[in-house]
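Yeah, one chain of the complex is gone here, protein chain that is, but the others are all in their spots.
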Amino acid sequence: MSGLLEQLFQVGFLAALIRIATPLMLATLGEMLSERAGVLNLGIEGIMLIGAMAGFCVAYFSGSLWLGVGAAVLAGMVLAALHALLTVSFGLSQHVSGIGVTLLSTGLAFFIYRLVFGQPSQPPSVPPFQTVPIPGLSAIPVIGTAVFNQYILVYVAMLLVPVMAFILTHTPWGLSVRMVGENPHAAESAGVSVAVKRWQAVVIGGGLMGAAGAFLSLAQFNAFTFGVINGRGWVAIALVVFGQWRPWRCAGGALMFAFIDALQLRLQASNLGQHVPYETFLILPFLLTIVAMASVSRNAIAPAALLKPFRKEER
Amino acid sequence: MGFRLEPRISTPAWLNVALSLAAVLAALVLCAGLIALAGANVIGAYAIMFESAFGDVYALTETLVKATPLVLTGLAVAVAFRAKFWNIGAEGQLLAGAVVGCWVGGFPHVPGPIAIALMLIAGAAGGALAALVPALLRVRLKVDDVVSSLLINSIVYYAMMALIEGPWKDRMSGYPNSPPIQDAANFPILMEGTRLHLGVVFAALAVPLVWLLMRRTTLGFAINAVGENAEASAYGGIRVDRVLLTAAAISGGLAGLAGICEVGGIHFQVMGEISTGYGYTGIVIAMLARLNPLGVIPAAVFFAAVMTGAEAMSRATGVPVFLAQVIQGTALITMLVALLFTAYRIRRTGGPAGVRAT
Partner (left out) sequence: MTAPPLLDMRGITKVFGEAKANDGIDLVVRPGDVLGLLGENGAGKTTLMNVLFGTYHADAGEIFIAGKPVRIRNSADALSHGIGMVHQHFHLAPRLSVLENLLIGQKGRRLVLDRGRALERLDDIRRDFGLWLEPHRMVSSLSVGEQQRLEIVKALYRGARLLILDEPTAVLTPAEAEGLFAAMRAMSEQGFGIVFISHKLAEVRAVATRCVVLRHGQVAGSIERPGEATNAEIARMMCGRDITPPERRAVALHGPVLELSRVSTRPRGGAGLDDVSLTVRGGEILGIAGVSGNGQRALADLVSGMLAATGGEIRLAGEPLRRAAPAEAQRLGLGRIPEDRMKTGLVTGMSVADNMILSRLADAPFSRRGWISPKAIRAFASERIEAFDIRCPGPEARAGMLSGGNLQKILLARELAHDPIALVAAQPTRGLDIGATQFVHDRFLEMRDRGRGILLISEDLEELMALSDRIAVMYGGRIVGEMPTTEATIERVGLLMAGAETGRGRA
């Protein structure tokens, strides 16, 4: 075990942790934004998958990874827009709509991928993103190599946390989004269009979920597999609860999950892993996510209007 | 000039059926685009699907075999959703039932009928336990049931895989499978030369039983009442938490039975591919059935046909088999939209009536 402890503070481990955390941060922030506006998006798992698929396909054929990321964001936005249409405009059940979006996106992602690539014996891959060291910072021992010698998308995800926090607290748009999720009647009476803000938050959130998927297929695995998301979307929803709907805490939750995930990957490779089936370790992150969520749920205060459709109507 | 949603005074019964049919039809029409995209003839492709699902007796029995777990997971979700217990965990509960039931089915020297009965009981108990976890987390700790039941799906899946990769691995085959259940515990085949097994009967029996439960018992009444308005139910003397937990156990038990039917009737052991998303399809089925147990049968048969049909169509036309999944997702969404028409009617309005300035 002492060897394991040493490993934890190795550069490689820290770098892996940051990479694992990145898609979760993007997805969790996207879900959080949507929920802050009052819309639970259970479509996240499918939206991430379609992001991963769209990102991979476009990158594969265009040769441009960034075009792939753009396509993933766009695909995420389109499916999130479907969710917004059903839940915001039509006021339908957010639970059922979200599951519908996940089922549809999952099916679509597999369908299109199979249509494009058939069933090759060797799954196609793209040359993945290269790490870009940040001059100066990357020279710091351990931390520098682990944190500041990463993919650009990693930096984007890290920057997004303070940016999202700033937007929510310091801009009129962010304030409206929060108000719409807390008390849509108050927002409407102040001249804020509830529907517009909710649409915007859900669609932007969907874009982030799509980007999270693209990170998995373009940076982490540089290929699209059917299990590429593997419940990370559901974990992101749990992390939003754990993060109490606040950007910094959500990011902290993502890091915590990434730590557990990186740890279990190490465990799989360790001596222990030779005697215990690797699936045993895969349970850990999910189990601890539930524990983490349970630890805060009693006192967690969700946005007051979460799950509640808003309809401007006369009596 | 605009449109306005106006609450309906009443929803005629025919409308409910018509809307479910319309939702299915709309989903098929929407998905026709994908078939065309794949370069196949739309009508031809659907014809192959229909043919291979209902074309002959064998096809029909295969569809019924496929429908068996779907009926049970559909019922599971319907019961849970009636209580507004958002059980998205039927998939995991199915697996839990399969594992526990399969283990019991492996007990040697148990006469057939008893072995099958024990498997059913054990499977139902396994599923119920898996469902009680999110329900208890919700009742005691206010943990969101949607997220916890989803995460538990993954936990159960990996736990199952760890078992059949590890201590429970079948030493004879060397594959990641559990040892087979005793021959005596295999479900009898109902029709020579087909896979139509006793599980079909269990699923068929479960439907009227759940219907009776929901319509004719005080528990069913309480489940409905708690789902519709937990606060008023509590004031009316119903113990809301207890009803929720009971509904969760029943729901999980039904999903567990689905797992047992797959073990006892098809696979005779636990393996990684024991469920191809039956738990999630159960959600679509329950919604399409409007949470009515009787509606679960046609909905389950439909999706079973889509699943078996899609495979045949994929072989014949090259349209990816995942069309089945797309149809499921689309049908859930079109059904959801159709619900708008049961609760509201759309009225045209002649401009906003306002205070007119002169």
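Going by the order they are written in, the chains are A and B; count residues from 1 in each one.
As a working rule, a residue touches a chain if its C-beta (ideal position, glycine included) is under 8 Å from a C-beta of that chain, and two chains touch if they have at least 3 such contacts.
Predicted model, so just to flag it, every value in this text is computed and none were measured.
The hidden chain, counted over the whole complex, makes contact with A, B. Remark: the omitted chain is touched by one listed residue; of A:P135, A:P172 or A:G227 this is A:P172. Residue in contact with the omitted chain (choice from A:V142, A:A186 or A:A269): A:A186. Checked against the full complex, the candidates B:N224, B:T281, B:S314 or B:T330 give a single residue touching the omitted chain, namely B:N224. Think of the hidden chain as still there; on chain B it touches residues 9-10, 215-222, 224-225, 228-229, 231-238, 352-358. Remark: the residues of chain A touching the chain excluded from display are 170-172, 175-176, 178-179, 182-183, 185-192, 301, 303-304, 314-315.
Keep in mind that, in the parts below, only the chains that are shown with their structure count from here on.
In terms of their C-alpha centroids, the spacing between chain A and chain B amounts to 28 Å. Of all residues in chain B, those touching chain A in their complex are 5, 34, 37-38, 86, 88, 137, 141-144, 146-148, 150-155, 158-159, 161-163, 165-166, 280, 283-284, 287, 320-330, 332-333, 336-337, 339-340.
Within the complex formed with chain B, the chain A residues making contact are 40, 42, 46, 82, 86, 90, 92-93, 95-97, 99-108, 110-111, 114-115, 230-231, 234-235, 237-238, 241, 276-280, 282-283, 286-287, 289-290, 293-294, 297-298, 300, 311.
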